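Note that this complex is displayed minus one protein chain, with the remaining chains in position.
And now, chain A:
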Amino acid sequence: MSVSRDQLIDFIYDEVRMLDEGRYDEWLALWLKDGHYWMPLDYNQTDPVNVTSLMYEDLFMLKLRVERLNGARTFSQKPKSRCHHVIQRPFVDEIDVAGGTYVTTTFMHYVETRLDEQFLLALTARHELALVDGKLRIANKRVDILNCDAAFRNIQLLP
């Protein structure tokens, strides 16, 4: 079975919609078990392990993050934050039909808000996708924030 360009693009659109609508369980189900969500601290960073990143999390940490968002004593989410992604049409960078792996790059604007504050981040998301049992899944995701070296306040949800 092969995957069309449109299916890859639709997948990326569906993912950000899940995040914006807070459908985190569905979102977690998109991930392969050994995937990592990486948000570098440095522009063009190559090493996620031996220098600091803003995020470099496996599925256990992502589950923890999602579970925490819903916790009864998560004070920084009382009241809750909301987020909104506006994305450009993703570039399909690599298609390996035989291996069932695909790479996309997506430019997006991410807005997060809580109480009276709202902030905007410009992002580049690189997805490594894999076709497993007939379904597209996220093998790895890297999100580069345009001003990754700026001093942020809390970024509570998932850019």
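The criterion applied here is as follows: contacts are C-beta pairs under 8 Å (C-beta built on N, C-alpha and C of every residue); 3 or more make two chains touch, one makes a residue touch a chain; residues count from 1.
The rule is short, and it goes like this: contacts and distances are computed from a predicted model.
Looking at the choices "Phenylpropionate dioxygenase", "5-oxoprolinase subunit PxpB", "Cytochrome d ubiquinol oxidase subunit II" or "NADH-quinone oxidoreductase subunit C", the name in the UniProt record of the chain not drawn here is "Phenylpropionate dioxygenase".
Considering the whole complex, the residue from A:4, A:52, A:88 or A:118 that touches the absent chain is A:52.
Residue-wise, the contact with the chain that is not shown comes from A:63, picked out of A:63, A:109 or A:126.
Seen from chain A, the chain kept out of the figure touches residues 39, 41-42, 49-56, 58, 60-61, 63-65, 67-68, 71, 73-77, 149-156.
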